[in-house]
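Here the complex is missing a single protein chain, while all its other protein chains stay put.
Just so it is clear, A, B and C label the chains in written order, and each chain counts residues from 1 on its own.
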Amino acid sequence: MRPRISTQTSNKTYALILSILILSFLLIPIPVLAQQDTLPPSPPTEVKAEDTPNDAGGSITIIWKKSADDIGVVRDDNKVKGYEILRSTRTDGEYELLGKTTAGAESYFDSHARNNIDYFYKIRALGLVSLSESLPSQPVKAKAQWVDWSRKYTFLLALILALSIVYFINQSKTGKELFIRKIAGLEAVTDAVGRATEMGRKIFYIPGISDMDNMQTIAGVTILGQVAKITAEYEAKLEVPTSRSLVMVSCRETIKEAYSNAGRPDLFNENMVYYLTDDQFGYTAAVDGLFVREKPAAIFFQGQFYAESLILAETGNYVGAIQIAGTGQPAQLPFFVAACDYTLIGEELFAASAYLSRDPKLLGSLKGQDVGKFIFLFFILVGSILLAFGVYDLRVFLR
Amino acid sequence: MRREVPLAITAIVGFTLIVVYFIPHPPFNHFRNFFEDLFFIVAAFAIWLGCLNLLKVNADRFYFKRKGWPFAIVVWFGFFLMVIVGFWDGRGFMNPGTTFYYLYDILYYPLNATMFSILAFFVASASYRAFRARNKEATMLLVAAMVVMLGRVPFGYYLSSWLPEGWRLGNITDWVMDFPQTAGQRAIMIGIALGIVSSSLRVLLGLERTFASGE
Amino acid sequence: MVETIGIWIAAILTLGIFSFLYKDNPFYKFCESLFVGVSAGYWFATTFWQVMMPKLVDNLAAGRWIYIIGGIFGILMLLRLFPKIGWISRWSLALVVGTTAGLYFTRYLVSNGMVQTENTIMPIFVTGNLPQTIGNLVIVVGTFCGLVYFFFSKEHKGTFGGFAKVGIWFIMVSFGASFGYTVMSRMSLLLGRLDYLFGTWLGLIK
Partner (left out) sequence: MSFLEKLLAIDRRIIFLFIAIAAALPLFFTVKLHIEVTPIVNNVYNALEALPPGSKVLLSMDYDPGSMPELQPMAESFLRYCFLRDLKVIIIGLWPNGPIQANIALEEVFKDEEVKNRNPQYGIDYVNLGYTVGNEVVVERMGSDIPATFPKDYTGNKTEDLPLMKGVKNYNNIDFVYNLSAGYPGTYEWVIFAVDPYKIKLAAGNTAVQAPLVYPYVQSGQLIGVLGGMKGGAEFEIATGKPAKAVKYMFSQSVTHAVICFFILIGNFAYFATRKKKGS
């Protein structure tokens, strides 16, 4: 119990010191406050109002020079506590309060202006209890602009891109051969299928868990056509478990066509493609089981993948399959690269599908995008050099 | 009608939004605002469509005694539990203390959070059994990954505190993230952006009709 | 009391999901189905109170009849549930697709194309800051080479092929960083759940 007594004594001492301190603090501000109170802060000056540029009207930008008493930061010793923005339609008329802003501020957006009406603005500097008003601004009208000139280069670039995409699509439609570079992952398909044939084991093709409205799934199904062509030639056993019934239908058609084109319609069998379940983890668990039981020699993951990518690729790797993956999902690509033998990275998936399907609209778009990439590459290379030597700043064309 | 109307709607709405980006003047901006307001309402109905479709699929599953049909009842139960309580609680249904808030806390929250946390286990087993430095690319990836993993947690600080300031794992991680990582990420970003631009254009020109045709 | 029951339910459901790690099983399926139902119900109720009411019903009640167009398009969307007349839902879908395509076309070009390129061009040399200077150089070289890798109109041979090779290294470093961060993310989520089980439920962690 002794400690408590000692605490009490010291508490008394503290209380004494504390009250002295508090009293002194109470006394100190009095002259300061008095001084601040008697004189209002000096008013803001040079109030200018301008129509906010490049918009649909309805907005006016007001700028001013802050009060001479404003030290620019929000602090207790700042005489100015903030500003109020006032607006009227006549210079000597009634001014309405629009809004408040903080000390140190020198601009305000009035977003509630009507177009084509003259407005006058005043800025009021707020002291602790007193205030002072600036002179009114010159009249200003909010106007809608026809063209947002700050976006002229965007327009130009968009136009160039659009025209080149349309141009290349048309070129492709008229039967002109458009060149696309080799894609490493695709070249490995034949090896993988060959190995599966040698070992007499199955090949699994996983087109992802999204539906046919997804560009990546469509690309995946296109690549399936190529894989099926090779399995037909090698007489390898192909199996495609899907997670959407529409994907199942599309895959069946694709494989059937590939097998007849390869001259082996006899090898095609509807049961090569089957539907498991729509549910993400349900599908994952089922495919996982298939991998473990069948021990496939090769596995393809091509399409849209989410968290299941990791689980499936791990199991595939564990059963010793050659794995070729491809997806545009940036968050899943690292796991595919680490766990698979070949990976089509992002756009390579689309390029591969364009290359294989020879679909004019895909090929043409790919070419058009290359024009865009070329422009950006040019800017980076030339722009960096010019800037390093202080010759010219190309960046103005990208703003 | 089946094909032309959707393509026309897409083109009108889409091109208006492109035009208003360059020409902010009325009436284009009013059209934009109106189309966007319509979009919100339609998107809300699309969410309802998803919910109703879920109910329908599960009703079918139950009725035709498909695989796992008893679980269809659980789906229905969960759905109506939240909907009825949500409607009963009225507009303030999200306020702390309501039944809806309670159900969210004891059902939605643990289920959703645990769903994603099980991936931690799979990352662990994959890092042991599948992530191999099988080629130069994969090696670079794994090295970068380990530097970042260690450099981002306090453990990395203790591991490298003997190094001079500025050369510790944390600093290296910051440098990797700020420069090479940013560069690689940016290259991917620009590529994808161009892909999006071209597919948007195809949709607007009516060249991409997957959404407007077939079923 | 109510709170304790709630914690127990939450903990049991948590364990139910975790049981998937041992094996796919009915208990897991139960939890999963419950989640699917509950989340759909949550979305339905939230959409009703926070979108349908203020955006459609209130507007109509205030006499702004033009919003009936949104309602009509919305109802058309729901017709998808009936296969025979489901094709009409494409009209509403067209509105959604058109809006996003129109916005994406300009916005992605600007933010992810032009602005990124603009900021890749920069005064490289920062006097007195070697890491920054090297870093800036790395950004220029890395972005350039990475973009070369995704350029499909030219075979990767010679100097051009060399650029592409350097490009893929940078992309791999990015993937490595993503990998590390993803691991961090997943572990955090696991910690959150374990903290719930051992702390909130069993009270073993203070």
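In this section, a contact is a pair of C-beta atoms (placed from the backbone, for glycine too) under 8 Å apart; a residue touches a chain by one contact, two chains touch by 3 or more.
Bear in mind that the values here come from a model prediction, so they are computed numbers and not experimental data.
Novice: Taking the complete complex into account, which shown chains does the hidden chain touch?
Specialist: A, B, C
Novice: Among C:108, C:149 or C:163, which one touches the chain that has been omitted from the display?
Specialist: Checking the options C:108, C:149 or C:163, the one contacting the hidden chain is C:108.
Novice: Please pick, from B:9, B:44, B:172 or B:203, the residue that touches the omitted chain in the full complex.
Specialist: Touches the omitted chain: B:44.
Novice: Which parts of chain B are in contact with the chain that was left out?
Specialist: Missing-chain contacts on chain B: residues 21, 29, 32-33, 36-37, 39-40, 43-44, 47, 91-92, 94-96, 101, 104-105, 108-110, 112-113, 115-116, 120-121, 123-125, 127-133, 142, 145-146, 149-150, 152-155, 157-158, 170, 174, 177-178, 181-182, 185-186, 189.
Novice: Go through chain C and note every residue touching the omitted chain.
Specialist: On the side of chain C, residues 21-22, 42-43, 46-47, 49-51, 53-55, 58-59, 99-100, 103, 107-108, 110-112, 115-116, 118-119, 139, 174, 177-178, 181-185, 187-195, 198-199, 204-205 touch the unshown chain.
Novice: List every residue of chain A that touches the chain not included in the displayed model.
Specialist: 52, 56, 59, 73-74, 82, 98-100, 102-105, 109, 111-112, 314, 330-331
Simple rule for what comes next: only the chains that are shown with their structure count from here on.
Novice: When the C-alpha atoms of chain B and chain C are each averaged to a single point, how far apart are the two points in Å?
Specialist: Using C-alpha averages as centres, the distance is 2 Å.
Novice: In whole angstrom, how far does the Cα centroid of chain A sit from the Cα centroid of chain B?
Specialist: 11
Novice: Two or more other chains touching the same residue: where does that happen in chain C?
Specialist: Counting only residues that touch two or more other chains, chain C contributes 20, 29, 32, 36, 105-106, 109, 113, 117, 120, 140, 143, 147, 150, 171-172, 175-176, 179, 182.
Novice: Considering chain B alone, which of its residues make contact with at least two other chains?
Specialist: 18, 21, 115-116, 119, 123, 137-138, 141-142, 145, 188, 190-192, 194, 197, 199, 201, 211
Novice: Quick check: in the complex, which residue numbers of chain A touch chain C?
Specialist: Interface residues on chain A, with respect to chain C: 153-154, 157-158, 161, 179-182, 279, 281-282, 285, 330-331, 333-335, 337-338, 345-348, 351, 366-367, 370, 372-374, 376-377, 379-381, 383-384, 387-388, 394-395, 398-399.
Novice: Provide the residue numbers of chain B that touch chain C in the complex, in ascending order.
Specialist: Residue list for chain B touching chain C: 2, 5-7, 9-18, 21, 34-56, 68, 71-72, 74-83, 85-87, 91, 93-94, 100, 102-121, 123, 127, 137-138, 140-149, 152-153, 166, 175-194, 196-197, 199-201, 203-204, 211-212, 215.
Novice: Along chain A, where are the residues that touch chain B in the complex?
Specialist: 54-57, 144-148, 151, 154-155, 158, 161-162, 165-166, 169, 212-213, 215, 218, 277-278, 281, 307, 310-311, 313-314, 317-318, 328, 330, 334-335, 337-339, 341, 346-347, 350, 361, 365, 368-369, 372-373, 376
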